[in-house]
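First, the structure itself, so that you have it in front of you.
A protein chain is absent from this complex, but the other protein chains hold their places.
Take a look at subunit A:
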Amino acid sequence: MSEAPLIEVKDLGVTLNTSRGPAQAVRGVSFALRRGETLGLVGESGCGKSVTALALMGLLHESAVISGSIRLDGAELVGLPDAAYCKLRGNRISMIFQEPMTALNPMHTIGHQVAEPLLRHTGVSATQARQEAIALLDRVGLPDAAKRVDAYPHQFSGGQRQRITIAMALACQPDVLIADEPTTALDVTIQGQILDLIAGLVAERGMSMILISHDLGVIAENVERMMVMYGGTVVESGETDAVFTRMGHPYTQGLFRARPRLGARKGTRLKTIAGTVPELADLPAGCTFADRCTIAEARCRAALPAVVDVGAAHGVRCIRTDVSMAAGGVGA
């Protein structure tokens, strides 16, 4: 517990330039992650998960304004020049994307794309990098890796391509892996395999992982701690077990009730939470969830609620936890 955090985010805010003017896509996100820890980020589409991830990677459009602090091993990343960020990306902090079909360049062989980060960040020779790429592709479960290393992305299935992007992200043994909905675009049967693969690699290499998903089930099974996001703010955070045992925020509870059941069709919508995610440009001044919340009062809309501790390291951004956690709570 006394170990210094590997990555520490304090009061992260992101303001994006939208067609309707500047909009706060992310507000007051704070967390710390030690080496080897896993953190889940869950929330509906458009709640700011990817924007948070891209902010950590320094990959947001240059018009985006980032406030707060992101520290990697104590070194501040906010405001770091791009050239310095390039040395970290792919080397110390890596990312896997949602859409494996488009995350690979159609013009280059997969071997080239996996070996690239190695050539750039480590001093290995081209032959060594190729050997390493084959080993990696083999490790991520690409069949016949040695033979297919010179094939092009279009010659692989979606699941295989996601394995290739994982190999690419892990090539330089990064300390932190951000997986942004790595299985959303995949077949249900493949999803589990890919998640197991990622979990295995993370454990095997002692990496820290931030797993982003809109699927509570994925979060429950794969991470130690979790954060629930809504409208750009973290509405609840804590140990995964603690959160699932005692959900504090009405949104988390709604999300849980609305989760697709086992065997339900992929892409099932969150029908039980009435209303829609608020537009970024006109986020309410108070609690972002107030408009869809069944127990909201006038004071919920007055100001953004502070985080209330409801257990050990279990925080809820709600001023009505007395009600939500008493009767309306979903419980275990």
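We adopt the following convention: contacts are C-beta pairs under 8 Å (C-beta built on N, C-alpha and C of every residue); 3 or more make two chains touch, one makes a residue touch a chain; residues count from 1.
By definition in this document, contacts and distances are computed from a predicted model.
Novice: Can you work out the missing subunit's protein name as recorded in UniProt? Choose among "Alcohol dehydrogenase catalytic domain-containing protein", "Peptide/nickel transport system permease protein", "ABC transporter related protein" or "Cytochrome P450".
Specialist: "Peptide/nickel transport system permease protein"
Novice: For the chain left out of this view, which of A:12, A:41, A:54 or A:273 touches it?
Specialist: A:54
Novice: If I consider the whole complex, including the chain that's not displayed, which of A:95, A:201 or A:273 touches that chain?
Specialist: Candidates A:95, A:201 or A:273; residue touching the omitted chain: A:95.
Novice: Using the touch definition from the top, which of A:29, A:42, A:72 or A:104 touches the missing chain?
Specialist: In the full complex, the listed residue that touches the missing chain is A:104.
Novice: For review purposes, identify every residue of subunit A that touches the missing chain, sorted by number.
Specialist: 16-17, 50-51, 54, 57, 59-63, 82-83, 86-91, 94-95, 97-99, 101-108, 116-117, 120-121, 152-154, 165, 168-169, 171-172, 185
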